[in-house]
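Just passing along the structure, written as structure tokens.
With one protein chain removed, the remaining protein chains of the complex are shown where they sit.
When the chains are written out, they are named A, B and C in that same order, and each has its own residue count from 1.
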Amino acid sequence: MPAAQSAAPPHQRQVLSPKVASWLQVAPMAVIFTLMVLIPLAIIFVVSFLDYDFAQVFPELYLGSWVDLFTSQLTLNLYALTFKFVAIVWVVTFVLGFCIAYFLSFHVRSGALRLLLMAAIAIPFWTSGPIRMVSWVPLLGREGLINQALMGLHLTSEPVTWLMYSEFAVLVAYINLLTMPMVAAMANSMAKIPHSVIQAAKDAGASEGQIIRDIIFPLIKPGIAIGSIFVVTAVMGDVFIVKQMSGSQVNTVGMSIVTELNAFMYPPAAAKSIVLLVIVLSIVGLLLRFADIRKELQK
Amino acid sequence: MKLALLKTPDTDLKVSPVPKDTAPATPKLKQATQSHRFDAEIVSVTKRYAPLGAPAVDNISLRIPRNSYCCLLGPSGCGKSTTLRMLAGHEDVSEGAILIHDREITTLPPVERGTSMMFQDYALFPHLTALDNVAFSLKVRGVAQIERRAKAREYLELVQMDHLAERLPNQMSGGQQQRVALARSLITRPKVLLLDEPLSALDPFLRIRMRAELKRIQKELGISFIHVTHSQDEALALADLIVVMNDAVIMQAAPAREVFETPTNAFVAKFLGGHNVIQSKGREVSVRADQCHLGARPGMNSLSGKISMIEYQGTNVRITVTTAENEDMTVLMPALTYFDHAPEIGETAQMSWEASDEHALAPM
Amino acid sequence: MSKPNPRRARPLSFYFLAAILSAFLLFLYAPMACVYILSFQGPTGGMSFPMQGWSTHWFQVLFSGDGQGVGDIGNAFRRSIRLAFVVAILTMAISLSAGMAYRRKFRGSNFVFYSAITSMVLPGIFVGFGIALMFNLLGWRTNWFTSGIGAQLTWTLPFGLLIMFIVLGRFNPSYEEAATDLGASARQRFTQVIVPIILPGIIGIAMAGLTSSYEETARTSLNIGTGNTMPMEVTGLLTAASTPVLFAIGTITTLFSFTLVIVSLIVMSRLAKRRQMRTAA
Partner (left out) sequence: MTDATTTPSYKYKSASAKTGLSRRALLKTGAAAAAASALPAPMLWAQNIKDITITHIGQSYSTIPQIAEKANEDLDFEVVMQTAPDTTTHVNRLLTQPDTVDVTDMPNTNMKYFLGRGVLMPVPVSAYKYWDQTLSLFVDGTYPDGTAASLEGYAPIKSQYWKDESAQEFSLTPTDYLVGVPMYYNADTLGIRPDLIGRPIDSWGELLNPEFAGKVALQDGVSTGIADAAMALEALGEVTYVDKGNMTKAEIDATIEKLIEYKKAGQFRSFWSNFDQSVQLMASGEVELQSMWSPAVTEVRTRGIECTYQGMKEGYRGWYIMMSAMNHLEGLKRDCAIEYMNWVNAGWAGAFISRQGFYNSVPDNAKEFMTADEYGYWYEGKAAQGDILNPFGKVMEKAGATRDGGALWDRMGNIGIWNTLMDEDRYLVRQWQDFLSA
């Protein structure tokens, strides 16, 4: 293992060829993913073509799950809503995340303050999910703080009900949760930009906007890609937030899969999962085309 | 304060011919044209990082005449880089004023100062090619692509980098990156170019080539360069005006020869090297090492000590004499003279010099 | 880096962005603050405002288990912590190793990377169900330290790998080159140069592993064997109980995570300080 532990330049004596070293290093992860993800995935794939009833799957070819998936209005509705969530959440977390990361990296001058603010942004991320979810009702509910405030200020006479148990509420919770990974990924990329580069651009007469567009944005592409992967996969794979915040009243792809799994209807859930997986992997593939985060590591 | 007066530059200098396929008219890169007294002037400038802390730069004043190559020389922490950064506008001035071409620019943002800074780490934009790096400042001013690229190519030619115009920074060597950085600084047509230890990252061979190049370009453009360095060789080789700094103040600012021959105080004498600082008749004097001799000579001042080191340097031999007070004195003698006597390490020896070669130093 | 300066005014964008950050922090902490405040709800109070007096009643209930069915919180907590620590350490080691591999090009790198993304995207219940089914087909018995840890790793490792990418992306290879020039062996380069430099990142991975293991239910619940983890117990509890005890649990968990974060921050800054002192010496 020691010889395998790090990348060695070619002139260094090597017990293992770099390729073998890489394989050994990645082996534990590969084994776990193969055993715990890919084999179950293969089972899921097979199951999607089988007939089913009452928590049972029969070893008979049944294409109904796939036919329904590719022909029904439901699929369109599910993906329309899911992509709507992904798009809105991505745009908002991107803009918000960029503003915050940019502010922390280039406007906050004290390193200690920057660290403190980063920690402040990261810490709620470590609070238990279910508890964070129940905490929205006292805030956004019919008798929640915001409604009390609105009515106290006589801005409304009736409580505003779309704050909670609505698509709006779902979006609020997503943005609340997923801005932090965007900030972290982008701030990390920004930290790699030497200050002299920004100074040089300023000296050249670039405005703040020009520096952002022409210098910072191209240089933080890998951070944008990683942050986007986090956000897109989290929203597309989520069932928990959408269920809690909509009061189970909206149906996304993930919700639909879970509804079927809760009814022990594995084949249609399997078919939906596979399509979802293919779509997410394609999006990630596109994001990596935009900025290959792995290439950054290879010198 | 002494001011170095330098001859004003000769007439316009034509740049090396531009390849036929770029700009139709051969441009003139000569940049300093208007009449003014000084390219840069620092008036009683003080820099404090903490309101009540010790100043990093303490009430310094300096005038840099037109078209000069000025080196800020000193040990690390002496305030030379801070001074440069204040000139560039990267650091704020706590007290005092800065003028460029006789115009006060103390609080102006970098881009409006008429200065341009070349960074120690070059600070090239890693995602842009050499050409686009150089063209950047034109781009942000909204110059059309064809025009700005043509212009950028001229400047790449000036630094002899036009053949690598399409390379990204990480595909270039350190020396090449530096030339691109230089071109990028120059394309803004600065009145004063600021260089922060520009040669420190280069190997000795490249360093010497590059320093000739810098001098050539400075003369060609007819603007002032202000160059921060801690290497006295570099300063002596390049500078029209050497500014020696220590402990936040200027020790001496004068033409290279004057600094070398008549250092104002012991620090300057020691820092520049090639001088012995001696207590002679109750005062502190400096004597150039090459004006010292080995062995007592009548009519000359002398001191005695032990030879502690002998260095052969080709043309010259450098002999260190350690006095009873444990101070090292240096005698620099032509190799031929040395081999006549060939004294050895450990021998007791006398070092002597003409009283007329003594140069009185100001107390520090 | 520019220093504070009384004369040069902050650009307008500074105030604009500072306002955005403040608004965001308010948005981030408002629901959390509700949890913390409501956990001190009086004994007759409910899960929403207004407060019916202030008390530590719900914490007492949580700790003593008196007067309320609060399930088996104590044991569930111990189980979760044990599992979380093992998973955190494994996540850290496996992600570190895999991250090092990605510093070279190798065949199969895409395979592992997309497996990680797959693992992240697949619905948790499905992964959990698939693992349970596989164990069943193979005749293995589910257990917290086999299927339980395995199932949790499918959740923590993708994050570990992505964080490693971030961490190593920032690592300046010249440090390693310098070490090589100085004659360090591969092992020495790894232990003496790379690990100390990326240590904060590695601790970050362990922290992420710890917390996401502690939180995970979808994959874990079918594969943990006998004995619920904390979130399973809380979910089970919610089918029978509804009291500010839940908020008390929230406050306690937050305190626990805060402590972890702060302790690891202190450890990191100590390490940094020690390194500074060493370099200064």
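Everything that follows uses one rule, which is that contacts are C-beta pairs under 8 Å (C-beta built on N, C-alpha and C of every residue); 3 or more make two chains touch, one makes a residue touch a chain.
Remember, predicted model here, so these are calculated numbers, not experimental data.
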item	value
Displayed chains contacted by the hidden chain, counting the whole assembly	A, C
Among A:164, A:182 or A:215, the residue in touch with the chain that has been omitted	A:164
Touch criterion as defined above, residue of C:55, C:235 or C:264 at the omitted chain	C:235
Hidden partner chain, residues of subunit C it touches	44-48, 52, 65-69, 71-72, 125, 129, 132-133, 135-136, 141-142, 217, 221-222, 225-228, 232-233, 235-243, 246
Where the unshown chain meets subunit A, residue by residue	52-56, 68, 73-74, 77-78, 81, 134, 137-138, 141-144, 161, 164-165, 243, 246-251, 255-256, 259-265, 268
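Everything that follows uses one rule, which is that only the chains that are shown with their structure count from here on.
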item	value
Chain of greatest Cα-centre distance to subunit C	B
Approximate Å spacing (C-alpha centroids) for the pair subunit A, subunit C	15
Multi-chain contact residues (two or more partners), subunit C	2-3
Set of subunit A residues in contact with two or more other chains	none
Complex contacts: residues of subunit B adjacent to subunit A	88, 90, 109-111, 115-117, 119-121, 123-127, 136-137, 139-141, 184-185, 188
Residues of subunit C touching subunit A in the complex	1-4, 10-11, 13-14, 17-18, 20-21, 24-25, 27-32, 34-35, 38, 47-49, 93-95, 97-109, 111-127, 129-131, 133-134, 150-151, 153-154, 157, 161-162, 165-166, 168-170, 173, 176-177, 180, 185-187, 189-191, 194, 207, 211, 214-215, 231, 234-235, 238, 246-247, 249-250, 253-254, 257-258, 260-261, 265
Interfacial residue positions of subunit A with respect to subunit B in the complex	194, 196-197, 199-207, 210, 214-215, 218-219
